[in-house]
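The other protein chains are all here in position, but one chain of the complex has been omitted.
Moving on to subunit A:
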């Protein structure tokens, strides 16, 4: 397929159409054309008959997920996913740390091909993206979807088959990469032959979640549900289209590559993170989110504008200028959904700061939610050509990637794990103090990591642009910043180890906790 003028016109039209759609949506909300649930509505939605006596007619927004049996039904799938996710988190973190060390200690592991930087970094990316974040996110999805739909998770057997397939595929993929067999495109390194196993695994997730959504006992779908269902449908499409071999060549392949790589973040990991935060923030605080209208704008603007964002990675590359400009414009339009989500989530937290003291999971989740706002703002600015000139091909981009995928998605998911596991297992965390240690190790480690790479990256970019300096200067000046990166990465990895210890210990702990909801509070 060639990128022709006609196709260019069609793509440019996509911006105009997206803009038009956003205008219509905002007009409809403003003129009350959209059905918004209010208090009366809620009473009719959760009809007393539906949940028998577990619904509270006098308290419209209450529902006992434990006594209804919903939590117990999904708990084993959720725990499988969490166990696998945390394994890949540790595995991926160690590889990331090793790759980081190799940047300033280049001879450290140069003896073995499997342990050289190119392979270590790639194994790190695939482990944390497909092993940790995807499965951690799916754990949250499988926990939250049945709760907000007031129905049992369907086809749990198929889900478990999916988990097994996904992990086998991923292990095979990581092994292939470590031994030098890859497809050679960033984010798509796993050989396409192995991708077939992963695609089959993904299919096993889609069907049960659709079935659960179809059998929902509520009329109104809470905002988390939109993000989750959309993400679960978007990801398989992205994954399969991008991995079919022999379709894209040359410059088109690079275009497809970055279309995919950025959409994995924006249309898969972001919906998982935002949806999880959207559920747990009000859940733990016990207050509703700010505005239904805003959550509509936030979701639909993401859906409309995100898909064209990735090509800003090719600024300065041999792709048509209008294609890059289109992507820059779409990237900047992302301010709209991000501001909408920010108001909805941060207002709820900001007016209930007490809850941050009470609940460690909320601390993780709302920190992550703030990082979503910052990462998105930074991303929109970074897509501008003038800024990109300096930051492209520098460690600044690496810092930004971790602000999104780590400080936002990973921290939200860690908070979700701390919140879900006691409720799914009926056990207390054996070492509650370790949770606080984990939080501060991650926050401080990330701050060291982020500021090192951001400052180092800007200096690196300026040195690269200075023709009177030899290229080596831009490399040598980075050394202290790369050491800072390893220090930060080490602290973050240590935090992950604490999570793993707590998780293993809870497996051996006796049931000590009431799963009867009367004796529980959300913020614990």
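The working rule: contacts are C-beta pairs under 8 Å (C-beta built on N, C-alpha and C of every residue); 3 or more make two chains touch, one makes a residue touch a chain; residues count from 1.
Throughout what follows, contacts and distances are computed from a predicted model.
> Which one, "Cell division ATP-binding protein FtsE", "Cytochrome c domain-containing protein", "Ribose ABC transporter permease protein" or "Response regulator", is the UniProt name for the chain you do not see?
"Cytochrome c domain-containing protein"
> Among A:297, A:311 or A:478, which residue is in contact with the omitted chain in the full complex?
From the options A:297, A:311 or A:478, the contact with the absent chain belongs to A:297.
> Of the listed residues A:336, A:398 or A:492, which contacts the missing chain in the full complex?
Touches the omitted chain: A:336.
> Kindly note down the residues of subunit A that lie in touch with the hidden chain.
12, 15, 19, 22-23, 26, 29-30, 36-38, 42, 56, 59, 61-66, 147-148, 222-224, 278-279, 281-295, 297, 321-322, 325-326, 328-329, 332-333, 335-336, 339-340, 343-344, 352, 354-355, 357-358, 385, 432, 466-470, 472, 517, 520-524
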